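Here it is, the structure, as structure tokens.
Left out: one protein chain. Kept in place: all the others.
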Amino acid sequence: MTNHNQPLDILRPSGRAFDQLREVRIERHFTKHAEGSVLISMGETRVLCTASVLEKVPPFLKGQGQGWVTAEYGMLPRATHTRSDREAAKGKQSGRTQEIQRLIGRSLRAVIDMKMLGERTIQLDCDVLQADGGTRCASITGAWIALSDALTGLLQSGALTQSPLTDSIAAVSVGMVRGRAVLDLDYIEDSDCDADVNVVMTGAGRFVEIQGTAEGMTFDRADLDALLALAQSGIGSLTVKQLDAVKN
Amino acid sequence: MTNHNQPLDILRPSGRAFDQLREVRIERHFTKHAEGSVLISMGETRVLCTASVLEKVPPFLKGQGQGWVTAEYGMLPRATHTRSDREAAKGKQSGRTQEIQRLIGRSLRAVIDMKMLGERTIQLDCDVLQADGGTRCASITGAWIALSDALTGLLQSGALTQSPLTDSIAAVSVGMVRGRAVLDLDYIEDSDCDADVNVVMTGAGRFVEIQGTAEGMTFDRADLDALLALAQSGIGSLTVKQLDAVKN
Amino acid sequence: MTNHNQPLDILRPSGRAFDQLREVRIERHFTKHAEGSVLISMGETRVLCTASVLEKVPPFLKGQGQGWVTAEYGMLPRATHTRSDREAAKGKQSGRTQEIQRLIGRSLRAVIDMKMLGERTIQLDCDVLQADGGTRCASITGAWIALSDALTGLLQSGALTQSPLTDSIAAVSVGMVRGRAVLDLDYIEDSDCDADVNVVMTGAGRFVEIQGTAEGMTFDRADLDALLALAQSGIGSLTVKQLDAVKN
Amino acid sequence: MTNHNQPLDILRPSGRAFDQLREVRIERHFTKHAEGSVLISMGETRVLCTASVLEKVPPFLKGQGQGWVTAEYGMLPRATHTRSDREAAKGKQSGRTQEIQRLIGRSLRAVIDMKMLGERTIQLDCDVLQADGGTRCASITGAWIALSDALTGLLQSGALTQSPLTDSIAAVSVGMVRGRAVLDLDYIEDSDCDADVNVVMTGAGRFVEIQGTAEGMTFDRADLDALLALAQSGIGSLTVKQLDAVKN
Amino acid sequence: MTNHNQPLDILRPSGRAFDQLREVRIERHFTKHAEGSVLISMGETRVLCTASVLEKVPPFLKGQGQGWVTAEYGMLPRATHTRSDREAAKGKQSGRTQEIQRLIGRSLRAVIDMKMLGERTIQLDCDVLQADGGTRCASITGAWIALSDALTGLLQSGALTQSPLTDSIAAVSVGMVRGRAVLDLDYIEDSDCDADVNVVMTGAGRFVEIQGTAEGMTFDRADLDALLALAQSGIGSLTVKQLDAVKN
Partner (left out) sequence: MTNHNQPLDILRPSGRAFDQLREVRIERHFTKHAEGSVLISMGETRVLCTASVLEKVPPFLKGQGQGWVTAEYGMLPRATHTRSDREAAKGKQSGRTQEIQRLIGRSLRAVIDMKMLGERTIQLDCDVLQADGGTRCASITGAWIALSDALTGLLQSGALTQSPLTDSIAAVSVGMVRGRAVLDLDYIEDSDCDADVNVVMTGAGRFVEIQGTAEGMTFDRADLDALLALAQSGIGSLTVKQLDAVKN
């Protein structure tokens, strides 16, 4: 029995309103070697996103006059409540890790003109220093800023004369928690929710990725509409913060 | 410039109408050892789905009085137009493979009452004999039948007294091809589409998974609405075929 | 105490005579992408054998004006009575798998003129859909047909002007079961036998491979002679079926 | 021609005196989940050291009434001047990584009374966020603080009644650069040096580890004496900072 | 055109007669830790075979009151003419290595009464120090002596009261070289031969394994008969040397 007329006073563990993002902090130039380096915090979730410019492309693109954008994702072993095994020590990345890094890469490729980028690769690395839910969305939102910084550097050095960025990209999770749609789930809500949807949208409000999953309870079309509306609003706010960050 | 008033006469490579599924064939008991064994064909895509009953549960569920459903996915090396490397020989499953098998497992778990299943695992194996687009959706749709057959066996042997199945599950892909929403993409359309969405729904019409991706071109809310409507209709047809198959 | 005057009325679990093959079925063009694609059934053992033409050779043969034939072998996890782990998920092929695929490759190379093949590789994939004993022999017998079909295609397209095939190849297992030599062991007999020998021969009746193993009980020269005679006869029958199949 | 009467005015790339440490910063509680979490900076080298308390011991210590301390080490891919491959993606830890994490673990075990620790493990994770030389030494120095914080937590919760820490531990690198011994090499000096020695000492001034290596030029006993004297002095300063940090 | 009336004066690269073994040397107690340790030389091929007694059985045999014998095989990287990659560094054993170690294990299990051995494992390690053809046969012949020594130790210590050895085992290779059957191929002949057969027999002259392979040229029944006769004679000589060695 889903109630779509949800009141503003829904009690979330964090005390946030149902349509309220966590506090977003963006620290650019967090490390010094990378061409773009951003520490993004969505509440207690903190992800270090670096963009590295590599003057080469993967084999399948060689000699085609175009570039590539790709991503890798990792979590420090004690980013989480209890320690997780180190993937490098186990000798392989989990299915979850691979799924997330593929998502990040696809998302960012959606706003890059690969021809204009030229025969180079922007390699994004999203490493979670502290996890409290929503790490993949924070990674995408932060990685876009690192990517933008790296491209600005290429423009300033004259390696590029025109930016290959066609729009901004941000991501947020929304979910049905105890029958109500809420925005930007933290870890407690994520563990407790019936269904969650990760939404990636451009600054212009177009969809790039929608990944909705119901492990606990299936959802209907009205639920989905409510969730997508929340996501759209949340991404609007994130876009403002991103554009503000790269302006300075 | 998306046109949502798309005419019925859209020219698809296969000659199908924009809202027409490929021919669906379901062969139960395709192999003899598995408790459920279904060869499902969606047009030229053919997937062998087997369900194995294992009288044990994964370590994290031991002693909790409940069962588990999980899935693995594979493609024969020459299921595809050109030969792909054998994952067993390469020594690891690709990110794509892992993503798909996680999706299949999550989808089927959504319609199982794990307490009622008891301390046993149903292991689904979806192996693509021939690929022509939509292998993950065919896998889910076929695996549900194999799962149902395995559970029927447990009921007949008396190992279960009541079915833990709460509903049926089917999946279909929809996509924007040259500006129009079409149902059940084959390989040619899949290679050519701007955005595609894999939708998993229950027989009752509720969402289990939505995975929408725009590598070519982002999509707007109206596109999404058109795609979801097509998916809902396609899944309705698949559900009829599934229920018909298991009745015999 | 072996009895070489074995009567025709030996009781086999299948009811077959001691020198009787299982029913052989050969379905060519079982899948559509591969240049050769054969589903071979030896009784309940069913193996999908595909031949892929690759216009390249392995590094050690580059620039030597000759081709290569090689094979890989796999079993679907539930091809067997109880589910086996998926090798791709375990991250490596078992010793048994490697031994078998090396055997298949060596066997087929014995009837190919590599110079005449030219700088290309025929890659054979033998995937067991259902196992009931004798999968390696069925793989070799079926793979030869797939190989022949692929070569016929190269002749028809003009890529080859003369066939590099010098003979046919077939394989069968024979074994000592409870003191008697029998032909073409199925799973029950294989589990029960004292010694088994896999024999690969050309259509002309020459030996390509003999792999005899006694885990249960060693065998003497008279046993071996009886086994080889049975194998020769069985391979004669298989050769007739192969030639008949490729004629159509 | 080594000159042991080296003047104080040696020109180091950083402008430091030959016996001057880089600026040391210690941020405790840098992340919130770990029982100890320290971001240590030695100049531009920044390492996040976390200590996790695990209520179990490795198999070889089970039932022996004693605990264990162990360490893992990693570098974020873009901690370095040019991006390094991610070890989790490559599927194994390099020899260098393993060597370093073994060193960290051995070093910290030297100041723990394992009986007093009881049957639990303190797992240290040292992850380099930014590298500028000396990451293994910074890891050891920082990890000791994280370890100390974790043990303090166990004392405060009553899980321990007495601290198993017998002393502090710190580490520093020294090296022969263009014929002179200098303290605490940064990346530029490290790349340029003839020989470097990593020294781990207790707060009481006793040696725990000495790892001296001459890839460029071998060194004599007088060089070694000069290097060890510098190391002893540097470790004295680091010990003061460590004790100061954990006092607050 | 095979000639079975081959003269005694066939010219072998080594100057040996066609039915002449290489010089066999057996050094027992070559290393001191193993319960059996034999350096066997067949001409220039030298293999160190050790037998280790482990007071445990593999999981599939637990609690069944019987033992196990198994083998591993390796080659030092520069045992061969040109250096081969180290398998430990590559991270996997080749198909050839696995095939050989499976053969060694099966062979030796054929002469052990597993019930009489009791719940323990004899682990054989065959490491090739120098290779000049026939390493798998030398491994089997030498491993039997190491196994025998280990069992003698168990009898002497009272751990066994009766020997579980039912016979001896030896192995030799025979091959068709330029149309003639010869015994005990060295590397030059092995590279040059049309077909080779590895034969494993008991001291009583019964077959344990026959592995015949024709990569160069197929062989007929008369060839096989000639080869098996040579093998039988060669194994007779090896058996004498084995029994002589363990008597002292």
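Order of writing sets the chain letters: A, B, C, D and E. Residues in each chain are counted from 1.
The rule is simple: a residue touches a chain if its C-beta (ideal position, glycine included) is under 8 Å from a C-beta of that chain, and two chains touch if they have at least 3 such contacts.
Owing to the predicted nature of the structure, the values given are computational and were not obtained by experimental measurement.
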item: Absent-chain contact - pick from E:E27, E:E87 or E:E119; value: E:E87
item: Of E:P77, E:G118, E:G153 or E:G236, the one touching the omitted chain in the full complex; value: E:P77
item: Hidden-chain contact residue, picked from the options E:E44, E:E119, E:D190 or E:E215; value: E:E44
item: Residue in contact with the excluded chain [from D:S52, D:T141 or D:T202]; value: D:T202
item: Residues in chain D touching the chain absent from view; value: 92, 95-96, 98-99, 101-102, 106, 109-110, 195, 197, 202, 204-215, 218-221, 223-224, 228
item: Residue numbers in chain E that touch the chain omitted from display; value: 31-34, 37, 44, 46, 48, 50, 52, 54, 72, 74, 76-83, 86-89, 91-93, 97, 123, 125, 127, 129-131
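Throughout what follows, only the chains that are shown with their structure count from here on.
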item: Geometric centre distance via CA averages, chain E-chain C, whole Å; value: 27
item: Two or more partner chains touched - positions in chain A; value: 92
